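Note that this complex is displayed minus one protein chain, with the remaining chains in position.
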Amino acid sequence: MSDPPVPNESTPAPAWEPNIVGFLCNWCSYAGADLAGTSRIPYACNVRIIRVPCSGRVDPLMILRAFREGADGVLVSGCHPGDCHYIEGNYYARRKFIALKQLLDHVGVDPRRLRFSWVSASEGRKWAEVVETVTRELLEIGPYRYDRDGDD
Amino acid sequence: MDAEYYKLSAENAAGLFERARADYDVVAKTRDANGNLVYGRPVSFEDVAFVDEQPPMSAKAFALPQNETLVRYERGGGEIRAETPEAPARDLLLFGVNVCDAAAFDIIDRVFQWDYLDDPYLARRERTTQLALACTALQRDCFCNRISYAEDGVDAVAYPREGHYLVKIQTDNGRRLVERYRNLFAEADGDPETEITSFLEKAGTAKREPLLETAQSGLAGAFEHADWEILASTCIGCGICTYTCPTCHCFDIQDEGGYVGGRRLRTWDHCTGRTFTAMPAHQPRDRQYKRYRQRLLHKFWYYPERFGPVLCTGCGRCITHCPVKINIKELVEYFGGLSDAPPGGRRHAP
Amino acid sequence: MARIGVFVCWCGANIASTVDVESVAEAASRLPGVAFATDYKYMCSDPGQKAILEAAQEHRLDGLVVAACSPRMHEPTFRQVAAEAGINPFRMQMANIREHCSWVHADREEATAKALDAIRMMVARVAQSEPLEPIKVPVTRRALVIGGGVAGIQAALDVADGGVETILVERTPSIGGKMAGLDETFPTLDCSQCILTPKMVDASRSEFIKLYTYCEVEKVDGSVGNFKVTLRKKAKYVNHELCNGCGDCFHKCPYKKIPSEFDYGVGNRTAIYVPFPQAVPNKPVIDRETCVFFKTGKCRACEKVCLRNAIDFEQEDEFEEIDVGAIIVATGYDILEPAEMAEFRYGAIPDVITGLQFERMSSASGPTEGKIVRPSDGEEPKVVVFVHCVGSRDENYKEYCSKICCMYNAKHAIILKHRIHDAQAYLFYIDVRAGGKGYEEFWKRACVEEGAEYLRGRVSRLYDENGKVIVEGQDTLSGEQVEVVADLVVLATAMVPAKGTEEMARILGVSTDKDGFFNEAHPKLRPVDTATGGIFLAGACQAPKDIPESVAQGSAAAAKALGLLTKEEITREPTVAVVDPFICTGCWNCVTVCPFGAPEKSEITMTIDGRKVTRPVSEINEGKCEGCGLCVASCPGNCIDQRGFSDDQVYAELGGYLERLRAALTHE
Amino acid sequence: MRRPAADAMPPDTEHIYEPRLLRVTGLAEETPTTTTFQLAFEDGPRPDFKCGQFGEFGLYGAGEATFCLASPPHWEGLEITVKEVGKVTRALHNLNEGDQITFRGPYGNWFPYEELKGKKLLFIGGGIGQAPLRGLLWTCLENRGDFEQLDLIYAAREECELVYERELVDFEGRDDMGVTLALDPVCPGEPIPGWRGRTSFVPPILEEERPSPENRVVITCGPPIMIKLVAKTLIETLGYDPAQIWTTLEMRMKCGLGKCGRCNIGSTYVCKDGPVFTYEQVLAFPQEF
Partner (left out) sequence: MATIREELQAAVRRLFEDDKIDYFLGYVDDYGHTFPAILTKDSDLSGLTFDRKSYNNLAAFLPELRGSRLGLICKQCEVRTLNVLAAEEQLEREKLVVVGVPCPAMIDPRKLSADEAELGSDDPALWQEKCRRCLERNTPTADLFVGEKISTPTPAEGWPLLEEVEAKPAEEREAWWREQMSLCIRCYACRLACPLCYCHQCFVEDNKPQWLDKSVGAENNLHYHIIRAIHLAGRCIECQECSRVCPVGIPVDVLNNVLSRDFASRFGYASGETAETKPALVAYERDDPEDFIL
């Protein structure tokens, strides 16, 4: 369902824009994104942010669900290793991400569709760069469709 | 109607396949990318597999798909718009399917026609014509020879003979098929019924007593039998037996999508699964053997009590593919009082 | 029934100049579950808040979405507003359309679309939000201080000063810690013991302080406000109730050559001993490891001499469980074992000693009664080399700076000069770090007034020759190779966490940093908190510190503890994990991953197939749960959910966004 | 294939799984987790239904769930009472007046009104189990003259779990029916402060009141354990014939049409052959519900 809207004949076809879901931990990455805002660092507006307490709260199920629901890309961002507000949540998250990444790579999903980043509360600029990178890459590889309607 | 008999030469069988492809959506046995046998849509006669072996999945999905959209909906402007999907556009020919698969439709028609007509199923079912192919030998796990209903209601059955097929037409639907391609069929000679009987004897598919239908009364007294627990506790509760079964038809209705739009769909479900009857804070079948018992009794006691035929054509898939090789035939015999011991020897509950 | 109100803030022009707030509010009013939507110039202002209150009443709202700045900014504000409006504060969500939208996107159309998405997501989320009540936990009005060094003593005194009972636990026979062994202190050169011992005595006399020396923390259960702590009171073999501290016993003890821990081996002690003369309590213990009686079954000299019959060889370790509301950890530091750094030849050359050994030597009450001597021959050293950064700032050992060495090396150089007037001090240093009141002046004094020779450079080689220690190094200022023929070499070894810190961290359920020091909750803003509620840090267990810093942090930790303990009950965020016991399998993934020990092993009994079945299940201790959700994501059966960040809420948020895509597809 | 004529197609739909849309015209919060929805048919006339039947109600996007029709046929529209227990019920609870829900039905059998005429009726409801009884109860009250006697025992675990509170007050004020309200005892024998009714489980009330089986029919619905104990008391202690006791069975259902196989108990399809059964029938089932 991630197809670009079918253009009406009267209006020119709008350029396709990737839809990206961002899971951001409350303490570092969400704050980093806040900092990007207060610093007025512009970046692409394709990411919709879901605030979670910790990157360790992110279940691979959520990521796959986002793809299933039509996201073209998913970005998960948390505190740098060692900086987790909850001490070690991001270490566990990292292992889960490694597993998920391995599997998606293996089954041939473009690795650029699922990105992870460590963005601290002081890294507003990094946040902007991450969003820019992810958006640019997705623009290159286009919309995601696996088998969106396994219907009938 | 009374049965009619025709001859279809091997050559004409190919011709029938080719011509039918213009008029029908033709489904036949073929091989998938992995080389596994499936019911698919071969594009040429050469791709059709003429073997006794059954594909793992029966043909029921062509009338009762695993996913079936019942309603599509959209919300907008304060209104809900719902529409039902179009009925299938083409007639379907099940070409050379196993008799046990073809026979299943007539059996489950009964519940789908009971009182309320199940339109989505019937819309597909009514456009289906079966030209089944009789097996040349009973396979390891098959027991169609123990079920009297196992050919009834099949539109047409082809019995492979030397260089031709003897085709037995059993329904009006079958007769329409022959009439449509009448020049490919020749009148059968000799005594086709006798020929078929001896074919079945040779193949081992002729009926053999005691038929499993006779277990019904025994099963009716065996609900509380202590051995269910020990014999059915190896059941792991997967859906293989029900999903591969040509007659299992239980389903679930769920919505997929969101507020703005989506669909209400029916998906296969299985009584052997632990969520099937689970309600909030209440699970009537709280152990696996009870769920297995339900499947067996539904097939051999409840369904015949209500609708006549047993809910089984003896295809044996549920034995072949069962991860723990539970043998429904033997358990019906055991709990139905037709045999003294269950498979693998008695295993009394402590 | 969801009746959600959406309030779109202009934030003056901050949002409104980029986001079409009016059309956003209009579109929001048509979202499912939304009963009312509006926009306003400043939602956080008084009139803005009032508008929410009025709308809540008029439209019988039961949920709020405030589309404005970051929730990190105003979530507390609008939660308060929600509460005033009779709406559960946890059914209020902020859609961040300023920091995450208007401030970073220039295109009005795009920003408007993104703002509306953010609102959709939050509306969907609120619709799935359970009302939550803060968790209230009663508080045990008692504190535990672990570690009786100066930081711990200060913390205990300050908590006690607040009228709260404090238990001070020290694992050695006396409180006082490292500071009790120091000679004079920088930069004032006042006598360490003179300033510390009064505090030690105060601690022992305070009616609110219970002193447990020779005692270790065995186990900590419970959570903020209500910890259950098991203490192991090690057997002293001396009944301190009876003992009057006369000292007859240790004078009579035949076994006198035990290197004294307190003196870092510079002096000796007996098997029954008081670690130092000013010890508190000033009563001896018997060291089972070295006592002859425990080895051979014969001796009992102390028992014979004790007139009070205080010696009790039958004593055993005792366990005591105490309830406390707060814990202050002040377990201090040790020095990096210099023998591990072979290049400094410690242990190989007797006249290479550590700074702490030098302290004991120069201390008037120490084993040499203040005389600085060469351990090899007891002679007075004339040339002494002090080596900075031994193991500190060294990528082979510890990357960090141990912070106090520059100052105590300067102090040692000065003391050396004071005690041995014709002695010459050489100091090998990388650079001198003297950030502290009077510190810069102090090391200059050593340099200028006391004639200490500072050589900038690392020591490259140490070896002994003819009873001297030859120290080779480079003076990077002159660029010349230097060789000093020294009588004595003093190593300023790195400070490391006290032995057992790792074990203590495990017992407490708090984390340590890469160097093994305890982790503070926030390096800037919460330097004395740990991530675990109710556990605070003081002194060098958190990082290398000097005395004034340790004391300050002791007081700070005390203030934190008092702040907690003066409450009748504490409220905690209710965004805790919750287990569905009926489907929990007891795989203990949650127990394994939780950094806070919140999931606990429990059992449930249920009837299956007519039989009672007891199954192991996990249960969340709400008092310990910090709400990270790690267990939720680690539960393979989705048996755990998190209130306030539930799977349903996240799912709804996802749907709230991706609905737009469906809408686009259907040309709505 | 054989195709018999259908005799029970639901009106106004293209196929049997296509629901109609009902408008929510009113909401009444019964308990913090239970709400009664008043529903109106806007796409055509309301189908005829009888007391005891049920329907499949749902919300597009969330799915369908089974609820008994909780209002009597002589009232306008339709009411259902929904307790929040899962995905669908949660979604329903998020609805407001004016929203639309899907409906298929009415399905299932019903209480045999004609058979009940002239009898003494004793309704025993437990918790949310009052909902299936409510339609019949109001029908009987509307035609009070048809019945010799009318009594209601209604019990709930806690006061806040009583549904239809305002109607209970109304019933208590009537002189043509007997009403006993009861809450589960927290501490046996101790009254619950502020509670106007009794503090007892239902069986002790029956043992005390001893309603004679003569010409009486008991209609009960509630938690399975309550039904079991009530029936036991009536049969074993008070001498009722199991055929005198009527109840409605709760089984997980999906289609409501006797197809999906979910509500099978033996060869009985609860959705078609039930949900109303006499206790005599219930005892004859394979015991797994």
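Think of it as A, B, C and D in the order they're written, each chain with its own count starting at 1.
We adopt the following convention: contacts are C-beta pairs under 8 Å (C-beta built on N, C-alpha and C of every residue); 3 or more make two chains touch, one makes a residue touch a chain.
Predicted model only: the values in this text are computed from it and were never measured.
Taking every chain of the complex into account, the chain not shown here touches A, B, C, D. Annotation: of B:R41, B:K207 or B:R274, B:R274 touches the absent chain (contact as defined above). Touching the omitted chain from chain C are residues 514, 582-589, 592-593, 613, 616, 634, 636-639, 647-648, 651-652.
Take chain B: the residues that touch the chain left off the picture are 32-34, 36, 56-57, 66-67, 140-141, 230, 233-234, 236-240, 243-244, 252, 254, 256, 265, 267-268, 270, 273-275, 288, 319, 321, 323-327, 330, 341, 343-350. Chain A meets the missing chain through residues 59-62, 64-65, 67-68, 81-82, 88, 91-92, 94-104, 106-109, 111, 115-118, 130, 133, 146-151.
The definition used in the following text is that only the chains that are shown with their structure count from here on.
Chains touching both chain B and chain D: C. A simple rule picks the central chain: find each chain's mean C-alpha point, then take the one closest to the mean of all protein C-alpha atoms, which gives A. Centre-to-centre separation between chain C and chain D, using Cα means, comes to 60 Å. A separation of 46 Å divides the Cα centre of chain A from that of chain B. Counting partner chains per residue, chain C has residues 32, 655, 658, 662, 665 touching two or more of them.
Looking at chain D, one finds that none of its residues touch two or more other chains. Residues 70-73, 96, 98-101, 103-107, 110-111, 113-114, 117-118, 121, 510-511, 513-514, 519, 531, 575, 593, 595-596, 626-630, 632-634, 638, 642, 645, 647, 650-651, 653-655, 657-658, 661-662, 664-665, 667 of chain C touch chain A in their complex.
Listed in rising order, the residues of chain C touching chain D in the complex are 1-3, 32-33, 35, 127-128, 648. Across the complex, chain B meets chain C through its residues 74, 76-78, 257-262, 281, 286-287, 290.
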